[in-house]
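Below is one structure; the comments refer to it alone.
A single protein chain has been omitted from the complex, and every remaining protein chain is retained in its original position.
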Amino acid sequence: MGAEEHTWSPELEAFHEEIERYYLGPLWAVIQGVITKEPATDAVPYLWKWSVIRERVLRSGELVTPERGGERRVIYLENPGLKAKGIPMAATRTLYAGIQLLLPGEVAPSHRHIQGAIRFILEGEKAYTTVEGEKVYMEKGDFILTPPWTWHDHGHEGTEPMMWMDGLDVPLLDRLKVSFFEPYPEDRHPVKYPPNYSALRYAGGMMRPVGARRGEGGYPSSLILYTWEQTQRALDRLSELEADPCDGYALEYINPNNGESADARIGSWIQKLAPGMHTQAHRHVSSAVYHVKEGRGYTVINGERFDWEAGDFFVVPPWAWHEHVNTGETEAYLFSINDRPVMEKLGLEREEAHPTGWQDVVRVFEPLR
Amino acid sequence: MGAEEHTWSPELEAFHEEIERYYLGPLWAVIQGVITKEPATDAVPYLWKWSVIRERVLRSGELVTPERGGERRVIYLENPGLKAKGIPMAATRTLYAGIQLLLPGEVAPSHRHIQGAIRFILEGEKAYTTVEGEKVYMEKGDFILTPPWTWHDHGHEGTEPMMWMDGLDVPLLDRLKVSFFEPYPEDRHPVKYPPNYSALRYAGGMMRPVGARRGEGGYPSSLILYTWEQTQRALDRLSELEADPCDGYALEYINPNNGESADARIGSWIQKLAPGMHTQAHRHVSSAVYHVKEGRGYTVINGERFDWEAGDFFVVPPWAWHEHVNTGETEAYLFSINDRPVMEKLGLEREEAHPTGWQDVVRVFEPLR
Amino acid sequence: MGAEEHTWSPELEAFHEEIERYYLGPLWAVIQGVITKEPATDAVPYLWKWSVIRERVLRSGELVTPERGGERRVIYLENPGLKAKGIPMAATRTLYAGIQLLLPGEVAPSHRHIQGAIRFILEGEKAYTTVEGEKVYMEKGDFILTPPWTWHDHGHEGTEPMMWMDGLDVPLLDRLKVSFFEPYPEDRHPVKYPPNYSALRYAGGMMRPVGARRGEGGYPSSLILYTWEQTQRALDRLSELEADPCDGYALEYINPNNGESADARIGSWIQKLAPGMHTQAHRHVSSAVYHVKEGRGYTVINGERFDWEAGDFFVVPPWAWHEHVNTGETEAYLFSINDRPVMEKLGLEREEAHPTGWQDVVRVFEPLR
Partner (left out) sequence: MGAEEHTWSPELEAFHEEIERYYLGPLWAVIQGVITKEPATDAVPYLWKWSVIRERVLRSGELVTPERGGERRVIYLENPGLKAKGIPMAATRTLYAGIQLLLPGEVAPSHRHIQGAIRFILEGEKAYTTVEGEKVYMEKGDFILTPPWTWHDHGHEGTEPMMWMDGLDVPLLDRLKVSFFEPYPEDRHPVKYPPNYSALRYAGGMMRPVGARRGEGGYPSSLILYTWEQTQRALDRLSELEADPCDGYALEYINPNNGESADARIGSWIQKLAPGMHTQAHRHVSSAVYHVKEGRGYTVINGERFDWEAGDFFVVPPWAWHEHVNTGETEAYLFSINDRPVMEKLGLEREEAHPTGWQDVVRVFEPLR
């Protein structure tokens, strides 16, 4: 509400103090800080260099193991604005993003949690995720789901370190304090299906196995693996057409059972920017964490320029103006997660185009190296 | 209801006659014929040979043109059971199937109708359908939608006759008498998009252009073209897994916006049967019209054996037991349309497995040749 | 399609005859009769006098009993247009309406069917309907549901003949030939709940028992009885406001679990017309059967005037212009059933206002007396 400062009479000050002792509060004194005219986000735009992350993730492979207790060997992104407020494990107020390392021969033990999780594969091959008995092999660029409250473990049959991005709605559920977690009695959940079962079932894209209508609608008849091969083809064909002014060539991963986002609470997008492409600025209530899969360029967020290259991660906070530029000579690919499904289910999403199309750059972000 | 015969007293007979003069009827006398214990379908199982159809379709090319008035050059299937009852243009009580011929250089003029339509391409190349300004080129095995009340015309830029199967819900709408139709003022609707626009947008299968969420959810952002290349790949991967006992390797074409059937009222399936495969019998309220895309085999329907080969069409009426057998040395592909979406929306679908798994064949159908 | 007459060359005539022998049809020759520019309904507007019906319903009480075989003692309305085409038990192509008589001490035995049914009580008291073990007492003006595939029987503990209107979607399901019916092994289904159970649970209107969210969403936690007392109050309050131009003070009975129509396929409305009220004409694809609960007036349907008084029934066919006039000195109440839910679920409903607001009356209907 109105940003004006109020000064209270001594009598009223005394009244405020008196009622506070009874765990009562005066609305008129605090309303402007809470019911704000626009989202008063405390998450800040930020960018992490892949070189910084990668070195430390590999180093963590020497120091810790993904065993019970620690559960997973992951280094996660902390939004400086939220860290300053004591909000843990948060890239935005709703989204968590981490980089997980699995070494050859290792197993990350089976567990399940009410938090949803997506994976986007960064490096390596021959590691797998098992989701409720479906073993899914992971290759670079693949997108993999572990839906809420499904048993899942990771294993590695290859010879090189495997790294992937984890995206979870841990901060959202921590805001609400509604976590549930359970370890599986054994390290690995039994495998019940052929490898890549759901991907074979849904390989045709807009076609669904008819058995799904006979109550086989749950896991694992849903789609767990969206391969990069499929994604690449989709982007290539889409980019024969005109790009979206604000998003370039942009696709969201969807659930073939209902046409909603692949994970019910975490939105996942892949965007391709042609060389030289400069998208128009817009903003929306939903926030996002981006990973640069390939390419080189920058994103302007609320007037600040964030230069990025392959591997980097950056955050677009709620209601922040943002526009993307590909400054390289090849296509740039941006993978991102967002909380749009939550905002839409709760009736809170809004979006608006920038009045002049593009922002003025008033500052250049200097990343830590 | 109970099948027992009633005889009425002369007094009651007189009463029945008396009230009939007032357009009143005695429920007790007719209820058993209308509220039956099980679906009392009057559509019969039937099979049409492709050689018979094809010859006549080509002959029609010499006799008629797809001009205003006739609108389209199509020969359609008439269910003998329904024809006997004076029900026109009906393969089943809800479904129409026809074979359309377009010759090089011809145009089937633009119109729209409230009936939904799907196409499955049988022969030829370089013809197209334009749907609300999206020009879609048609190749053998492609599946194409013209959703209800969308302007559409067909044209042919190739050199050979083009034939395809049309599937519409004309009989359903004729049962309800709720047709709307409108000719476009010109033969062709202006083209507004690049060729195969929607197929390029949705090429990735389980991925959707993000623009679709900005109110671009209508046509043409929906998917109009499902290519055979995509379908073939989907079937090949699905058939690395175990087949469905009743349906073999079976996929339904779906709408990426909501996970429902591609057309909101007409279900469309593609099935692959491996050599030697013999599916188990089941029955359901929904009825279907099958087209044999490739292969050789037979289907047992209510104890009667229908031998089929590539190009043939056959009908499975409501609540009829049916099982499929591939007797050839290569895969068989069956395309079909059904009224399952209507039955499900109206809460009328049921399905049951055959008590012994397979039927006894008591008769062999002799098709007209 | 275009209404022009075609004459075919002798060669083409011969071709038509030739293909018909193979159960094939020429689309160009028949399309105009089936894919029509507007609904080509064959149901006609019609009106039945209550005096005619009532006398015969009472007479039926002397001649037949509601026993197994006949199942129910009901006299139903036959649309003359549909009767002429051999379509049985049809007030419109989708809707059945009958008047049921139950005499003191009688039982109409328990059965269930896939057809949905509603009741609107005309005369009498102390009879009941039992729906899946919920015994509902019926009073004049009450609206009662027996949802599809629920066991139901009727009994009578009073001393006077009981009459009510039955509304079912028998014709719709007969068009589709998808009936299922089953008699209960005994005449009466055991009573499992206190009388008027669901009405007590939902007595507050826009409030729902919280248990309904614990999987108690099915029958009988749904609402079975909508009392006239409640209906009268709703109409009285609504009529403190401005009337709907086409429908007067009009309410639809709804399902508290989802806000849809009370029966999933049969819409049910109650309308109040103040003395002198003359509604504007409109038309819609959905059709309706009206019962005049109270009052005196007329309805103009496609230019024909149908005078009505308390007890009469009349039909408004699909896409027919209609407007209502109350010529009495007291309120008129019209109860009606319609197939709007079906048309909406199938994407077929349309509605339009009359271009000049009101029709010219070109004819006056003379009812049979």
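Observations, loosely collected:
Residue numbering begins at 1 within each chain, and the chains themselves are lettered A, B and C in the order written.
Everything that follows uses one rule, which is that a contact is a pair of C-beta atoms (placed from the backbone, for glycine too) under 8 Å apart; a residue touches a chain by one contact, two chains touch by 3 or more.
This is a predicted model, so every value here is computed, not measured.
The chain we do not see here touches A, C in the full complex. Residue C:Thr231 is the one among C:Thr231, C:Asn326 or C:Gln359 that touches the chain not shown. Residue C:Ala250 is the one among C:Met162, C:Ala250 or C:Val285 that touches the chain not shown.
Residue in contact with the omitted chain (choice from A:Met162, A:Val210, A:Ile224 or A:Val342): A:Val342.
Where chain A meets the chain that is not shown, the touching residues are 1-2, 4, 6, 11-12, 15, 18-43, 46, 48, 52-53, 56, 59-60, 63-64, 68-80, 83, 88-89, 93-94, 98, 111, 113-115, 148, 170, 172-183, 264-265, 285, 318-319, 342-343, 345-348, 350, 368.
Counting the whole complex, the residues of chain C in touch with the unshown chain are 194, 197, 199-211, 213-214, 223, 226, 230-231, 233-238, 240-241, 244, 247, 250-259, 262, 269-270, 351.
We take it that only the chains that are shown with their structure count from here on.
Chains B-C form the pair with the most C-beta pairs in contact. Here the spacing of chain A and chain B, counted between their Cα centres, is 42 Å.
Distance from the chain B centre to the chain C centre is 31 Å, each centre being the mean of its Cα atoms. Across the assembly, chain B contributes no residue in contact with two or more other chains.
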